[in-house]
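One structure, as structure tokens, below. Some questions next.
Note that one protein chain of the assembly has been removed; the remaining protein chains are unaltered in position.
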Amino acid sequence: MTITANKETPLGEVPRTQQARKRPHRDSQLKAAILFLIPASIGFVVFFAWPAFRGLYLSFTDYNLLRPPTFIGFDNYVAISTDPVFWNSLKVTLEYVVMNVGVQTAAALALAVLMQRFTRSMVVRGVIMLPYLIANVIVALVWFWLCDYNLGIINAALDFFGIDKVGFFGNENLAMGTIAMVNVWRHLGYTALLLFAGLQAIPKDVYEAAEVDGAGEWRVFRSVTLPLLRPVLAFVLVVTVVGSFQIFDTIAVTTGGGPVDATRAINYYIYQRAFERLDFGYASALAVILMIILAAIALLQNKLLRANESDLER
Amino acid sequence: MKTNRVAILTLAAIPLVLTGCSAASADSAGGTTLTYGLWDANQAPAYKQCATDFHEKNPDITVKVEQLGWDDYWNKINTGFVAGTNYDVFTSHLANFPEFMLNQQILPLDDYIKADGVDLGSYQDGLADLWKGTDDKQYGLPKDFDTIALFYNEQLTAAAGLTADQLNTLDWNPDNGGTYEAAIAHLTVDKNGVRGDEAGFDKKNVATYGIWMENSGGADGQTQWSFLAHTTGWEPTNGAWGDEYNFDDPKFQSTIDWWYSLVEKGYMPSFEAQTGIGWSDQLTAGKAAMASNGSWMTGAVFGAKSDSFTPALAPTPTGPSGKRASMFNGLADNISAGTKHADEAWKWVKYLGSIDCQSVVADAAVVFPAIPAATDAAVAAFEAKGIDVSAFTTQVDDATTFLYAITDHRSDVSALVTPAMEAVMSGKKKASSLSGVNEQVNALFK
Partner (left out) sequence: MTIIAFKASRAASRASREDDPSLAKSKVAKFFGRLALVIVILITLFPIYWMFRTAFSNNRAMFGEPLSLLPVDFTFGPLQRVLGLATPEEALAEGGSGASINFAQYMLNSIAACTLITVFQVTFSSMAAYAFALLNWKGRDKVFAIFLIALMVPGIFTLLPNFVLVKDLGLLNTILGIALPTMLMTPFAIFFLRQFFLGINRSIIEAAVIDGATQWRIFRTIVVPLAWPQIITLALLQFIQYWNDYLWPFLVGQTEDSKLLTVGLGIFKSQTPQGNPDWAGLMAGALIAAVPIFILMLVFGRKIVGSIQSSGVK
């Protein structure tokens, strides 16, 4: 019965039929809603909305943090449009997001299904959560060492088997991919557990029916598991994509944007402009653009995923 | 469920009570408390001692010394300026000095210096000038300096048949690298034990590099190439607080081309191969025989002595000018403009710049204090630890140092030049491409 309710769009509204039933109570629910929303609204306005508006204002100024901002209109935005580092940062960030979200979601899904179908051990669940317990920065440092060209065990192993060593973080073409995989390593277990929770919600009788039908593993996954997982999958995708766009820690600790801008993702570029080059107005303009991009992506995801609803009742 | 939530909420209330308690830590009875910041953990004990000694001499002033690692330190300082929560006095660096000075975030000290008769000539030559602003005012008293030298593994050089004398008298030129390159080549060993200057050297399978590359050096190459480029007569800018950079100078570009040629010959790791664990760990691990770096790293490198690693120092090679060269970086303490205790802050700064405090710092054998007598004490302290630092001090004694190039827009210059340098050191572009970047850099000043 829950699954019926999940027929709603992953991010969206309640179907009209249920709304119609509730109409007589609408007024009292608004009052209640307001009361329920007061603390969160205060938090939203004070700690998110106001800083965002202030950031928007700063994007139209020249501000070096050490003196009050001076208004310069759209100059920052114009400069951004001709800034090759900016366009590069978008390209590089996109590469990262696609690799990170793609691999992470697919692997987490596979892992969640593996846990669902092949083992119920608490030990496995505990183990895969371990990477998430270590701080991002430390994870990056450990992998920085493991992948080191001269002192890292991975390259030592490659060398041992006669394979050419690889500059994981130092090679322009591989650096972003390496950073993506490091973050996959850290977040895989966490994402898998979220999806696992969603999988647990699928009623057992559905699997029974599939078994009776003689369906193989892959068929079961494609026609049973995946469709019923959609709502949770949608949530995970939105959050992971938005989070990926804001990648920072790993880059700061390992490549610092290099080699030659290959890993200068947009959030890192924003930080450098703001705190290293003390060009806070420009950085704010970059951040506004980032926000717009994220909002557009979230909207797009909403539309795409709306087309597919959870469909248990077949 | 209900009791659970109540229990949890009570539990959450405890921190609130605790915060209430901690907020009640007001200033100590009477007197002023100054906050002082620095980044080098190895120097913190010495400065804490200075703070104690200072308090004895000035009982109504207490100095709280706080140490944060390099990255954290500058985060704190920048945020501190914005929010008005900065240290009263803080250890400053020439890279950030222009921005602080031009935005009037630090106090000029001339009036205090005159009133108390502080002699700026009592410091090593040139250090006090480094801290003069564009308004010709003095913003800091020199506190310590550092120079560059070659760190090497004596076990590897001995195995290569190179004596300390030879290493102390290397020469270099951008055409064939002189005995400097010869030494590096000889120290490079491939997997089969063939040396870099012997037949059959396999540059694709190097076991130990003659010299390490610690990233591209960015816009100043303090520890990477500045000590070579300057021996050609090259100047990075047109003077202190200059407005023109000279990355298009052929003397500079030929130096960089030579430096990259070491990668091509297999004597130095490629940019790709050096991205990772830092130079001193690579040196310790025997992946490099030599590396050029600054005197502030002496303690760390010599502390890593082991069965396979015997650290030693040699001065940088002499160049076409016939002399050596080393960047002379001087640190000083700045007073935040937002301080509420300017007079007391000055007393502390004066103490920091005095022989009393600098001798304490000298004895810690971490850096070279700016007052010559204290410098000598530091050299002696290093010697007591078995470390011969003459490779660093010879640059000062022979007056072969050059000053860190101070200009405005330093961070923008760095942001433009660093990727360009990385492109060159990755082999993607020739050093001549730096002329293009130079134009962009100079455009910042127009």
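We just call them A and B in the order they show up, numbering each chain from 1.
By definition in this document, a contact is a pair of C-beta atoms (placed from the backbone, for glycine too) under 8 Å apart; a residue touches a chain by one contact, two chains touch by 3 or more.
These figures come from a predicted structure and were not determined experimentally.
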Omitted-chain contact residue, chosen from B:Asp40, B:Asp190 or B:Glu272: B:Asp40
Residue of B:Thr284, B:Ser326 or B:Ser359 touching the missing chain in the full complex: B:Thr284
Contact partner of the left-out chain, one of B:Thr33, B:Thr52, B:Asn75 or B:Ser321: B:Asn75
Missing-chain contacts mapped onto chain A: 1-2, 5-6, 8, 10-14, 18-19, 21-22, 25-26, 28-30, 32-33, 35-37, 39-44, 46-52, 54-55, 110-111, 114-120, 122, 124-139, 141-143, 145-146, 151, 153, 156, 185, 188-190, 196-197, 200-202, 204-205, 207-208, 211, 217, 231-232, 235, 238-239, 242, 246, 248, 267, 270-271, 274, 283-284, 287, 290-291, 294-295, 298
Those residues of chain B which, in the complete complex, touch the missing chain: 1-2, 5, 8-9, 11-12, 14-16, 18-19, 22-23, 25, 39-42, 44-45, 66-72, 75-76, 79, 82-85, 214, 223, 277-282, 284-286, 293-294, 296-297, 300, 303-309
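Basically, only the chains that are shown with their structure count from here on.
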Inter-centroid spacing, chain B versus chain A (mean Cα positions, whole Å): 38
Chain B residues within the chain A interface of the complex: 74-75, 78, 81-82, 99-100, 103-105, 215, 269-277, 281-282, 285, 287, 411-412, 415, 418-419, 422-423, 426, 428
Chain A - residues contacting chain B, complex: 64-67, 144-145, 147-152, 165, 167, 169-172, 254-255, 257-261, 272, 275-279
